[in-house]
Structures are given as structure tokens and as C-alpha cells.
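Here the complex is missing one protein chain, while the rest keep their positions.
Then we have subunit A:
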Amino acid sequence: MSFLELSDVAKNYGPVTALAGVDLRVESGSRTAIVGPSGCGKTTLLRLIAGFEAPDRGRIALDGKVLANGGAAVPAHRRGIGVVAQDGALFPHLSIADNIGFGIARNADKRADHIVELAYIVGLDKAVLKRRPHELSGGQQQRVALARAMAMKPRLMLLDEPFSALDTGLRASMRKAVAELLEEAGITTILVTHDQAEALSFANQVAVMRDGLFSQVGTPRELYFQPRDRMVAEFLGDAIIVPARIADGFAVSRLGRIAVDTKERRDVARIMLRPEQILLKRTSREGMSGTPDMLFGEVTDCEFAGAVCTVAVRLLNSPDPPDAAAIGNTPLTLRRTGMDAPEVGEIVRLTVTGKAHVFA
């Protein structure tokens, strides 16, 4: 039995279906990320788990205790679930110390010490405690919100896009710090985000959501390299998807003969590669001759962006062009380090590493 169990949870707002029947299992002490485009229902799901709203249908159970079953629901204040909202939702009329201590009883033993300790844990300076929320930066506000939620020692922590208001550099470091902190405290965590990189790097389990349903739930690696469908594949990163014929553990397509991650034999299927699986090596037109089983292409565009550059490559000797006539000879969009950006018109040799994923 899992720590948190959701079965067939559904929620409508009038005619709009926010959740169409969702199942999810979260193990104790793990980190789960729910990722999806805006409006997919992920925040609604979080609000149902937190108890801010009751589901229309379905069951939510935490640690064996039923929190919601159909319309009946335990109210938020009796659930003991921590929530960190998108912009922190700090109380503007209270000082930082009072914000952090909001959930601690006023006559609790060593309340002040506890507040200082919590501030220390989330990396806030003691001097900040006397200030007001609006005097703090976005990152600090998030830390306060986290400390406030941790003060009541929740068994489950819900993070609702808590890093989206922060700038890029801060976002990554906050993410790492929060993940470590919650891991250390042994708090099970669910993160809701629309940022796939954030979801993949933060969680042990990722759930991709779309139109009120989970498209796929699994480990970050599974989802990235073995997505169930095109939508999941493209949502989690750039993907090269081509039609292929599969036999004996290999796919034959316009990218040549590539090992695949399935043993089954199929006449026609779609395979997916991540752009970083295709390596580019500079060569010349002369280098192409006499090597029929190698794949060559011509650089048609190169966009330099510092650390990486995006290269468009048109295949020159694709072995299977008639089959892919519909796609024509659209250039592949690949990536490589910016240090070695090729020029437009250069000839490159393409090599595939790893296996291609076959869509079901």
C-alpha cells in the first residue's frame, strides 16, 4: 500500500472538466512531479490533495486514512499537509517570524527558537525575521513559505510551481536546495510544474498530465527515453520521430539501421530519438564516397547560443527516402556544443548512440 493513493479522482467546474478520473500512487519519502501544460488540471489535483476543494468523484487516501471519498472530504486544516504556493502566499500583515510561526501554537514551548531554527534550515538570515514579506526578494519569500509549511511537520508537502517566479539561475539552485532539504526531513513531496526540466531533475517519479488525465507516470528516465506517445515525448524535450520498419531488434528508417528497445517485430512503426543521441562529425564531400552504410548530411542552418548551438542538418544519403516522401527531406534539428559550431554548408557525418524508442 502506498503512502498517498488517488483512485479515479474527478473534478468538474460547471461544464469544464478539470480532472477526468486520475489514479496516482506516491511512495513514502519520495518526490513526485506532476507536469503538464497550463490548464491541464495539475493545480486542481494539488488543491484536491490539499483539501482546498472536494473531488466530485474518487478517493484520496493518505497513509491509510481516507481524506476524500466522493463529495465527502476532510477539510484542509485537519489534513496536516504542507503547501507552498506559486508566489509564496505570505501574509502581508505579519512579519516574517510571525509568518513562519503561523502554524505553531502561540503558547508553544520555545516557539521563538523553533522559528529561528526553521529559518536557518531554509537558509534565511536571522535578520530577515523582523521584516515584512514585501521587503524580501522572490527567492527569500519562497524560503519563508517553505519554512512556514515545514513548521507543522507535515507528512506530505505540496509545491505549486514554487520556483516559476524566480529567475533562471536562482530557480535551479532553489530546486536543488529544496529537494535536499525535504529529503533530509523525510517529507514526501509532490511538485506541480509546467517546466519539464524542473520535473525531470526534481523528482523520482514524474507524471505527465494532459486534459485532466495522466498520459504517463514513471521515473524521469523512463518518461524521457521511453515515452508512451508523441505528446509525452515532445512535452519532455525535443524529439526526432520517424517512421521505420522493425525487425530483429533493429529499426530501418531514413536514419539508417538503429538498435531499438523492443524485441517485437513490426512492419511499420514510429521510432523516437532524442537529438542528443545523434552525434555529428565534420567531414567533407570527398569523405562521403565509398562508405554506403554511413549517414551524411549538410548543415543548412546553425544557431549559436553560447554553450550549445542548434544545427539543422539535411540528410544527403538517406537510405529510405521514398517511404518518407511525405516528410520529404526536412532537416533534422540537432544540438552540439557551441565551442564547435559548424558553418552552413559543411558536410557532417551522423552517428546514432543508444537505442531508439518504438512507440506502441
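Operating definition for what follows: a contact is a pair of C-beta atoms (placed from the backbone, for glycine too) under 8 Å apart; a residue touches a chain by one contact, two chains touch by 3 or more; residues count from 1.
One rule holds in what follows: contacts and distances are computed from a predicted model.
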item	value
Protein that the absent chain corresponds to, by UniProt name, given "O-phosphoserine sulfhydrylase", "Iron ABC transporter permease", "Putative tricarboxylic transport membrane protein" or "NADH-quinone oxidoreductase subunit L"	"Iron ABC transporter permease"
Touch criterion as defined above, residue of A:103, A:237 or A:338 at the omitted chain	A:103
Residue of A:9, A:90 or A:192 touching the missing chain in the full complex	A:90
Residue among A:25, A:114 or A:132 that touches the chain left out of view	A:132
Full-complex contact with the absent chain, from A:148, A:210 or A:357	A:148
Interface residues of subunit A (partner: the chain not displayed)	47, 50-53, 75-83, 85-94, 102-103, 132-134, 138, 141, 145, 148-149, 151-152, 165
